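Mind looking over this structure? Questions follow.
Note that one protein chain of the assembly has been removed; the remaining protein chains are unaltered in position.
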């Protein structure tokens, strides 16, 4: 049904309200063209699908006319078609066309990395010379694209990102409560200079003010009124006149919000008390507030006033303020300072509070308690360490493995030959038991074995030791691979690393579901055959006495590459042979 | 615990210093070979084992093939020790290269030990003959009590309630270097006596044994026989009874002394008598190899310089009294405080700060022993500081000159003293000077010549 081209009558609308220009729309796999009926109209369009980001259409049955909306980066093209069936035809074609381009577009967009990402990659490459070498060989020569290369190294990237914790600016550790008013001295009025930062800090310090702000502004009062009220309340506090404060609060219920003890804070402090480590929790219910004890009512500015119990609601101690300030400063600032409108500041803060209140804090608290409940002194030392699971360096692994290939051939006893045993299990066990009782009866032979054998064995072992010492370099950790000339060895190791990388990419791109993967495998196949032929070259160019060993070392690599190449050929053949393609396969 | 090593090594040196004839005789005994083998450094053990069945000399070069560059010093130490103890015989072969070969006697004894096992010269007695054998715990408690009783008697004979029957002459031998007696005064602990008290049991035991052996010649006993018997005893099974009749006369004399020290317990049946080796005896050969098994500590030191010792032992109390002020004594607890005065007292007696600290650390109560440091750092630091306080003044014997006739002579004398590197102080205004005693004759000669 997709014939590759659709021509329909449609109206082109620049906006939703635009009545539209009648004309003909022609859609192909690559682009769409709109020709207005009126040739003088300026609304001629010819747009590549590459530029289209997405498409929308109105639903059949809804009371809207059949609209097709193609969004591009600046806005959208809206076409009103004549019927919904027309719309469906167009929509299908657009869908196919977009999906085709979408992939290409995606690849392009992937290449557009943030500079941070880019520097991270560069840093990683600089730190790891082996990785850099591999990157240079595979990416620079076009065997793999940049993004393909990094796709398999996500772990490296992630690790690096988690490592850098940005240092954030914290709060100033000065008491914000003491925002000093400026007075021009002439009229009976004071002015407060409020910066967004101060506002933000007030919100953080006083959740009740914060809530009030969200509730009142701008629905009930303007922002200026709000702050006026706030500072009036602050002023009342500073007069230390609890009675006056109570009176004011009775008059103005909005003001009362500021004058009363911060309920939210109270709830939190109660929560905090519950969080106190069980070992320390000695009914610390009164929390930070010691006002219930005589002589503990340390008020702001140091003066004391014992007032009626009914007014304690309006008292605030310096101690409380200090504690709160300390807590907020320690908590730190988690938002950037840029949000100017206080409304957004307030909302952002609210969101953050909600987010962290349960999950992380609870978790941390539990961790802390579990750590604290174990008092060090009373616990047995638990110093049973585990070594990290060791995954060997690939080069070392290669080393040992290749050396093995050499050895098994020298042994000339490759493969596992099952030893035949003609005895029945009865006889075999009998034999074994006879041996044991034999020793039991006559004891060990004395002497255990002849001195000649002992000398021979010791000499043999010593020869073994010194041969590994002299033939394989000073280091006893060296292996057979070191017999090879250094240049050859390096080349082999490099080829091995890159062929491993290529193979990993190759196998991970199966099954081929997109065009992109198909082209990738093709690229990889070419690269692999290159490596293959290079290995062949090394094999031929090796010195005659080493050729045998080189070929042994190279053999498993070529085997692995062979398997990949074979698979590729077979796959190509199958894909070409088949007619109808199942969904999802290209 | 370095002391055990040093003293045990001294013991091994004693073995090593014996003439070849006697050593060969010693090595006929498989147990001695085993004890010697265990006392060797790890590399040396390996060398002995790998050459156990080789009867031809092995070139030194061949051994060195195996050694990594890092291990050469250890290799040398191992070989030296083997040669010292005559386990390896060093020779030079035709190519003028050093070779090593295991001493045949040693080799044969060890081979036999491997194949047939060690056979003690005596079997444990059947349980129907021996009655009321002590349990292992009782035995250990008895041994420790015996040992402490001996130690107490050693340092202050007056305090002992039930004196052991170690002959006073032998006791004198042990006390020889630990106590000093001036005229009629009560004997006083010497410097090494104090140090001895602060050692752990194994080291003390080795010290006593060494004294015992080195004194043997005076008593007309062959040291080799004594050593071999001591080591033999250490391979007996703890808690088993062995018939005294299996011992030679000479050994029977020794076993009585050993019983007084707590190494063996003697018991008398209806007809037979037998001896039961204790842990102290078996520890003899263990501590040769390493300073392993040690008894549980009992001291807790607090950061406020208080010392709590969970002990019922009088000896422990005496030891604590050496360097701390014992404040009160409860049935199982001694409480004291480390004070400046108590420490000065200890320093006066020649005990060093390091010894006190290592005593506190080694005997730390298991509860605090797991911690690092087991003794609070402020206490150890303070102990060291108080010790270094005493070393602020250095005494030098010297001569003081004044009333020089002229400035020339004064300066000449100064130069003369300086030349001999003996001028300690000069005051050129008043023309005074002080020179070291050694330099005094030269200065005097100089002055005479000036006249």
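Order as written gives the chain letters A and B; numbering starts at 1 within each chain.
The rule is simple: a residue touches a chain if its C-beta (ideal position, glycine included) is under 8 Å from a C-beta of that chain, and two chains touch if they have at least 3 such contacts.
Rule of thumb we're sticking to: contacts and distances are computed from a predicted model.
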Identity of the absent chain, which is to be given by its UniProt protein name, from "General transcription and DNA repair factor IIH subunit TFB4", "Exosome complex component RRP45", "Skp1-related protein" or "Anaphase-promoting complex subunit 11": "General transcription and DNA repair factor IIH subunit TFB4"
Chain not shown: contacting residue from B:53, B:236 or B:265: B:53
Listed residues B:74, B:122, B:177 or B:316, member touching the removed chain: B:74
Touching residue (missing chain; options A:7, A:140 or A:439): A:439
Selected residue (touches chain absent from view) among A:45, A:208, A:329 or A:457: A:457
Interface with the unshown chain - residue positions in chain A: 381, 383-384, 386-390, 392, 397, 400-408, 411, 413, 416-425, 427-429, 431-433, 435-440, 443-445, 448-450, 453-454, 456-458, 460-461, 464-465, 468-469, 476-477, 479-480, 510-512, 556, 559-560, 563, 570-571, 574-575, 578, 582, 585
Touch residues of chain B, complete complex, unshown partner: 1, 34, 37-38, 42-43, 45-46, 49-50, 52-53, 65-68, 70-71, 74-75, 110, 113-119, 285-286, 289-296, 366, 369-370
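Please note the rule applied: only the chains that are shown with their structure count from here on.
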In the complex, chain B residues that touch chain A: 50-51, 53-56, 58, 62, 65-66, 68, 111-112, 114-116, 370
Chain B partner contacts - residues on chain A that touch it in the complex: 380-381, 443-449, 451, 454-455, 458-459, 462, 465-466, 469, 476
